[in-house]
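Remarks on the structure that follows.
After this line comes subunit A, so read on.
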Amino acid sequence: MMPPINWPVIYPELAICITAFIVLIVDLFLPGRHKWVLSLISIFGVLVALQIVFMNFGLKGDTKAFFGMVVSDATGLYFKTIFCIGTLLAIFVSITYQRREFPEVGEFYTLMLLSTFGMMIMASALDLITIFLGLEMMSIPLYVLAGIYRGRYRSREAALKYFLLGAFASGFLLYGIALIYGAFGTTNITRIVELIADGKPYSPFFVGVGSVLVLIGLAFKAGVVPFHMWIPDVYEGAPAPVTAFMSAGPKAAAIVAILRIFVITTPVIDLTWVFWVLAVVTMTWGNILAINQNNIKRMLAYSSIAHVGYLLVAITVGGEEGVSSAAFYLLVYTIMNIGAFAIVVLFAEREEFYENISDYAGFGSRFPFAAITMTIFMASLGGIPGTAGFVGKFMIFSGAINHGFYWLAVIGVLNSLVSIYYYLRVVVAMYMRQPQTRLVDIAISPSLMIAIIITLLLVIQIGIFPDNWLSLAKQAASLAF
Partner candidate 1 sequence: MANVIFYILAVIALTSALMVVTRKNAVTSAVYLIVTMCAIAGLFVQLGAVFIAALQIIIYAGAIMVLFLFVIMLLNLRKDEFGFDTRVFQRLFAGLLGIVLLVQLIMVVSRLPVVAGQPVDTEMGRVAPLATKFFTQYLYPFEIISVLLLAAIIGAVVIAKKKMGK
Partner candidate 2 sequence: MLLSIFIDVVKVIVVFAGFMIMIAYTTWFERRMVAFIQSRLGPNRVGPAGLLQPIADAFKLLFKEPFLPEKSNKVLFSLAPMIAFIPPILAVAVVPIGDTITIAGRKVELLISDLNIGILYVFALGSIGVYGLVLAGWSSNSKYSLLGGLRSSAQMISYEIGLGLSVVGLLMIAQTFSIAEIVRQQSGSVLNWYFFKQPVAFFLFFICAMAESNRLPFDLPEAESELVAGYHTEYPGMRFALFFLGEYAHMITVSMVTASLFFGGWSGPFLPPIVWFLIKVVAFLFIYVWVRGTLPRFRYDQLMRFGWLVIFPLTLVNILVTGLVMVL
């Protein structure tokens, strides 16, 4: 019969999943004006999950469960922490927006939590099937969230585009998994590694094509050039809080899956040069296109592509150093990106379609606090010393240099310089341009303020005292090898 299940391994997932169901059920009994209760429940649930994640760091004994389908190791837990933080911040960003724009859609939080559930599954999956299911679990709520603002044409367009292209990418992933299964007769990553170690003969053709297809599927979700086409349109069309949510967690989830399949386990085939090319192309393409964007969400979309490029540098480097720098960078990126989007949401509250960089003219004197915060986030995204973004980039590029990828480091640094130009455009618009129209007041919502202050403090704190966070990331990576 069935052996006992090692439940604690999936406690974090369970916490999120159960919270999602509670929100769904409570939503039924709440009248429209009290939907804010749902956000409180969600926040509470995510905090509980976060607490469990921290407790699981000290999990003794067997960390695998369900016949090796899922593992609770340091890497997975570290990434789960990122997902929880990202979701928590995204919920704070969403509360007011959701109440104003689609007050009766209480499922908003359920979908967000279910998507987080999917990311968690991906982070601790040890089986290609489970990774695929986690990916779908993460994506399907995102498709809906992108189109949740049904009254807006762009939102519907974003949802449809995302859905169609996402389904296509899932097809690639599945096809790849099928080929790998054909080569080894199993989809379990640990088992595959064992088989290779045992010297079992396998067809390199199947494994090669399969790996590339799996990589394509995951690269699509992460937004790696040339699979990035959906990102600008979806980021622009989706409601700003949703964009904040999906620019952070899902990217991290896709990256952790790539790390698990291609870096942490002994790679079956050497894809270093593929990652090298992808990293260069992604960084450069994202940065060049970001220069010319007027819409701030589009600009941030292209900048997010560029950031994936930096992460790919870390993946190219590989090994302990690569994984730890990627893990650290993802945490930093999640925080600063959501922070930037929180400001976008804050400004967008004044008018529905208030999203162009030129519209930010005069904000510097009108809203000094928000403007200075935005400046710090932009500086961090650009990687200016003293901010969290700088530490992240420093780790990645020093890793590249330590492992002999000099050209990659040079290209990366050049790209960072380019990126500072367009990040500064926002700052210039805020401080040095005169507003075209009279600026009205912003009604500052407390929840949004919480999100902004948390991200701000974290960005500065990590920027100046990164040691604790770095050692956490190092630990996440070291235990994996």
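The definition used in the following text is that a contact is a pair of C-beta atoms (placed from the backbone, for glycine too) under 8 Å apart; a residue touches a chain by one contact, two chains touch by 3 or more; residues count from 1.
If you want to know what made the cut, all candidates are chains of the complex that A comes from, given by their letters.
Bear in mind the structure is a predicted one, so any value in this text is a computation, not a measurement.
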Touching partner of subunit A in this complex, from 1 or 2: number 1
Touch list for subunit A against partner candidate 1, complex: 2, 5, 10, 17, 24, 65-67, 69-70, 101-102, 104-105, 107, 110-111, 114, 117, 121, 127, 129-130, 133-134, 136-137, 140-141, 143-144, 147-152, 159, 179, 182, 203, 205-206, 209
